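Note that one protein chain is taken out, while the other chains of the complex remain in position.
By written order: A and B. Residues from 1 in each chain.
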Amino acid sequence: MYNDKNAQTIVDYIQNFTRKNSLFMLAYGTGCGAIELPATLTSRYDAERLGVRGAATPRQADLLLITGYLSTKTLKRVIRVYEQMQDPKYVIGFGSCTINGGMYWDSYNTIKLLDKYIPVDVYINGCMPRPESVISGFQELKRLIAAGKADGAKKYKENLEWYRENQKKVLKNWPLVEYNW
Amino acid sequence: MNSLILLLILMFGGALFAFILNKFVPALRDIFVVLLMLGVSYLFFSTGISNRLNFDVLGIHMQWGFTSASYLFGIIVVVLGSLALIYSTAYMKGKDRLGYFYMNFLFSIGAMLGILMSRDLISLFFFWEIMTWSSYFIVIYSGNDVDRRGLKYMIFSAIGAYSMLMAIVIVNSFIGSFLLEDVFASIFAIGSGYQIAIAILLMIGFGVKSAMMPLHVWAPRAYSESPMSYTAVFSGALSKMGVFGFALVLFNLVSTQNWLINEVVAWLAAITSVLATFYAVIQSDAKKLLAYSSIAQIGYIIIGLASNTYLGVMAGLFLAVLHAVFKSTLFMAVGAVERQVGTTDMTKISGLIRRMPWTFVATLISIIALAGLPPLGGFVGKWMLYEALITSGHYYLVIMVFLSSTAAFLYSYRILFGMFLGQEEPEFAHVKEAPLSMLIPMLILSGISVLSGSHPGFILEPIQSAMASFGFQSNLPHESWWELTVLFNTWGDKVALVNVLTSIVGVFLIALAFITIKGYKNQRYVTTKDISSSGEIIQPEDNMTFQIDFYKPFERAIWPLLKRKIDDYYTDFGKGLEALFDFVRRFYNGNGQFYAIYVMAFLALLLIAGTKYFGF
Partner (left out) sequence: MNTILIQILGALATILLAFIVGMFYGGAHRKVIARIQNRVGPPIYQNFIDVLKLYSKETSINHGVMQHMGPVFAITASITSLMFVPILTDGNWFSNLNFSGDLVFLVYMMVFGSLGMALGAGQTGNPNSAIGVTRGLSQMVGYEIPFVMAMVALMTQFHTTSITGMIAVQQQSGTWLMFSNPFAFMAAIMAMLGMFSYAPFDIVTAPAEVSSGPISEFGGKYLGMMMTSGSIFAFVKLALFVDIFMGGASNLVVLVIKTFALYMIPVLYGVISPRYRTEQAITYFWKWPLFFGFIAILYAAF
């Protein structure tokens, strides 16, 4: 049951409350930004007090964190992992590299805009973003969830054709598996 | 004609007839053996236990007839025999030398019935030998004696037979009769040294068949290499003849002063069960795993019998019946997998659950019964065994049993995972479910396992009368079997099986309904190739199943215990003997001169010794 933007019933309210306060995060440590995550999760900044905790596998995760530049080779894995996650699921693009390529803007084997391949709910900019901004990114995502606006997964399902086309453009001769939730 | 004779004539005559029939009209063979076995079962059930047959052969008085104890084992034999023969008709289809196979199959069933009905030692020994030989012929059914497994079986059986014979001769020289009644009546009059000797000699004979340590060496290979339809009987019923013998010896030939014998037997059985379980855990072939597990399970049975308490003996006999039920189901299931897939090596098979669902169900139920989990029959037996040991003060023995049955969870899981769970491979996509005539016996037997878990009365009833014939007075209240659902130990603690069953089934159904209905529409099934593997995409031909060195860490932990197999001791003993004979052979080098020197030397020795000691 996806949330009607205009009217949230009490059930929606509770669901969104639990969803926003319990984010199981799968940190896909692709780029250099991954080094900020330990600091975010451990004693100094302690993301667990906000309900964010690590998940070991995509099946258990709610939140996919792409930390930095994404080479095309890794992109297939990321798509696979994203599709294995279970609805509702959110993506955070972490660092300038996921927004416009960052310092890899003219690299031949990294993607420039993550949103063309998987739906991103929140971007955190910076190169690399400090833990404070990561946490503010989490808070922004929470705000979106509470408002029922973090519906990347729904967008992905609806515009699957478009996403697949983009993915195929960079992933040549790679058999894309059927979307299987 | 007396129905006992008719029973034996039908079995042995039918066996020969099956052999001849196979030569001329092979098409009728299967129907004939199944009908024969069903007829014999009918005859067996209509023969009461009061029927006695007395006759003289060569001046030796003999007596045949069932007691209520042997009747209990007889039920196991005929029920398993019939089901295994029905299973055989499909399992053995297309193999050659079927006349030979069925003849020996029927022979061994007939011999087992003969053992159970003989009330004197001579016919007991006679039928025992027929059973040994016919099972030996099936062990070497495939023609060549791989790894000399048949030879091993034969040697151990021969050792057993000789010691039994020796015991019989000793008994006869003291008592002057072969009749069991006379022997039981006057055994305690003879010296206690001889009593112990007789008991030990007989127990060696029976211990070989029940594969008790250190006489178990033949069992793993013999069980795993004979055709599975026979192994179901071999492990299910034939090994129970050893248990039956143990019961006879422990309850009738060992006086209560010799409690040490009981202790020693119980401890041997406990060590057997622990070590055999450990070996079963590290096997990777399903048949061998089950073979070791059979050895371990018979250990429990003998512990129960040797505990010599009411509850313990009841547990032993109950486990004997139940082991026959679930272990033969498991052997049948493994046989079904072998027939449909072509191998039982668990490192090669995986993911058959969708291909052979009914075989999986039968295996699952039998494994639950084997592991002794509530609410199935195995739990009832285990519970009685533990309570009997605890209440009778066998503190450390009960720890051994616990160790062995906890480690049994490991191989229980292994066999389910190895064959049925794990990734579903395209190379097994063609595998079909086993034919109906193989499934029906398995499912019937699993049904017994299920029913005995909450209403064990229908097995405990014949066990009680069997125990009465061993001299244990019943202390269970006499109820109809349907009502016997609460078990007590001697301290008054109890387990109410129906409450357990209702609780488990009730919670299970509610939780299942909840998890199925919740979000039913968005529930998806994915193949086993779609697993989270750090993003790597598994191709259909990649096999990701974890099968090799399955329990390696456990193996490392228990390694000091397994470093040296009992097998090796025998091999060393054999090698030592060979070296001795080699040494002796040096003297016989075929040179006449040397022989002359030996004779001279011997004469000289004789002369010296003679003058010194005898003075001539």
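Observations, loosely collected:
Simple rule for what comes next: a residue touches a chain if its C-beta (ideal position, glycine included) is under 8 Å from a C-beta of that chain, and two chains touch if they have at least 3 such contacts.
Predicted model, so just to flag it, every value in this text is computed and none were measured.
Residue-wise, the contact with the chain that is not shown comes from B:Y413, picked out of B:F188, B:Y413 or B:Y570.
Residue B:M544 is the one among B:A158, B:M544, B:L562 or B:L603 that touches the chain missing from this view. Considering B:F24, B:W491 or B:F583, the position touching the chain not shown turns out to be B:W491 (whole complex). The residue from B:S192, B:S503 or B:T571 that touches the chain not shown here is B:S503. Here the missing chain is touched by one residue of B:L38, B:L403 or B:L451, and it is B:L403. Chain A residues in contact with the hidden partner, per the touch definition given at the top, are 1, 14-15, 17-19, 21-22, 24, 42-43, 46, 48-49, 51, 53-57, 59-62, 84-88, 180-181. Residues of chain B in contact with the chain left out of this view: 350-351, 353-354, 364, 371-374, 379, 382-383, 386-387, 390-391, 393, 395-396, 398-399, 402-403, 406-407, 409-410, 412-413, 416-417, 421-424, 489, 491, 493-496, 499-500, 503-504, 507-508, 511-512, 515-516, 518-519, 522-534, 544-546, 550-551, 553-554, 556-557.
Just so we're on the same page, only the chains that are shown with their structure count from here on.
Residue ranges on chain B touching chain A, taken from their complex, read 522, 524, 526, 530, 532, 534-537. Chain A makes touch with chain B in their complex at residues 28, 57-59, 74, 76-78, 80-81, 84, 87, 177, 180-181.
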